[in-house]
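So that we are looking at the same thing, I have put the structure below in structure tokens.
One protein chain omitted, others in place.
And then subunit A:
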Amino acid sequence: MDASVGVLLRPAAVTAARGLLIALLSLATHVALFVLSLVALALIPAFGVGFALFPVVTVAVRFCVGLHRRLARWGGVAMATPYLPAPAGARFGTWRRFRWVVGDPATWRDLAWLLPGAITGALCLAPLALPMYGLEGLIGLPLILHTAGVDYGYGPFWPLDTTFEALLCFPIGALLAAGGLIAGRWPVRLHETFAGLLLPPTRGAELALRVRQLTVTRAEAVDAQAAELRRIERDLHDGAQARLVALSMSIGLAEQLVRDDPEAVRRLLAEARETSGQALAELRGLVRGIHPPVLAERGLPGAVRALALAVPLPVEVTVDLPGRPAAPVESAVYFAVAEALANVGKHSGATRAWVELRHAAGRLTAVVGDDGRGGAAPSAGGGLAGTGRRLAAFDGTMAVTSPAGGPTVISMELPCALSSPRISPSSGTG
């Protein structure tokens, strides 16, 4: 097939398939769902049955409209889900459930859209139907049937009266087919534009969802921070602080003994040195957990390279960061990568791993992959789940793909701006 024809046909075929699905869905369900909704609403004053019925019908409506949203997303029209989250204890048949459904403006917007949506949806048959009809003319079917004496019509001629009219099926077919291929996406676009008016969340709903999400992530961030501070306090109290007390005791005792028992003093001082070494080692570990020095010194690229070196298998690190992210983002990504690499080292059975850091279109992406046995999953309370929560505080996301048999790929992404190009602290030493 000629390349230019392919360029035209491929998107046309996709549009036709999408249009067909939209049309089938619209024609098959919209009217029925609309009528059901009305019946359920009408039954509210009558028997009160509607209280229970309407939320059930709404589930079906939301499922149908949800499919439309997905089809729109397939076509590249981003459409978020607008519904308010269900309150606790809102079982079917309860007043609370009914109030939740009725109180959500998205319910009424869905309902208002069903019938007009069915009309624009039906029009979406055009990208499939027009070329097919055109094809019928192009292969000369009307001419054949006319010649055979069948009473038949094509295009504007119903029925075909003369052979000339029948012969016109070729140019008309060509016109229709070409028109369908070229203009077929317009009805689909019309459908989606119209859906775009009613199906996505309203500005208010969007803000409500955002507030809810921020409330959750803020609570998690505050909890995590408090837990972290408690842990640091405990570690200092039981570790370095206790050792410094022991140290000062040894020195005090040595002071007492210095004249009478120099040998004991020597032992005490050696002990003191030992204790101070342990205190230092503990503080070092603690500092690494709070803010790793190598991150302060080398930024994210250097710190991730240092992490990679600590894993007992070869890790390839690729970094493409034209600037430096904000310090909290750097820290979150560092610990996320550290957690992922620690899992690689401990559980994966991999022979090699890789880390990629990239920044594009205002988003920082970190990918950690390995060729191990797979089966990794962020279990509740596990390190990976904690990483996901930590990233959520930055509107970040984490995706784990780890089929049995591997490979495991953990992708983390978060929106972040970079500061002006980094004055590379590692230049000349690489």
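Everything below uses one rule, namely that contacts are C-beta pairs under 8 Å (C-beta built on N, C-alpha and C of every residue); 3 or more make two chains touch, one makes a residue touch a chain; residues count from 1.
Keep in mind that, in the parts below, contacts and distances are computed from a predicted model.
UniProt lists the omitted chain of the complex under the protein name "Two component transcriptional regulator, LuxR family" (options: "M42 family peptidase", "ABC transporter permease", "SufE protein" or "Two component transcriptional regulator, LuxR family").
Across the entire complex, the residue among A:E206, A:E297 or A:D320 in touch with the chain not shown is A:E297. Touch with the chain that is not drawn comes from one residue among A:L123, A:V317 or A:A336, which is A:V317.
Checked against the full complex, the one of A:G48, A:G277 or A:P403 touching the unshown chain is A:G277. Contact with the undisplayed chain is limited, among A:R305, A:H347 or A:R389, to A:R305.
On the side of subunit A, touch with the chain left out of the figure occurs at residues 273, 276-277, 280-281, 284, 287-288, 293-294, 296-298, 302, 305-306, 309-312, 314-317, 425, 428-430.
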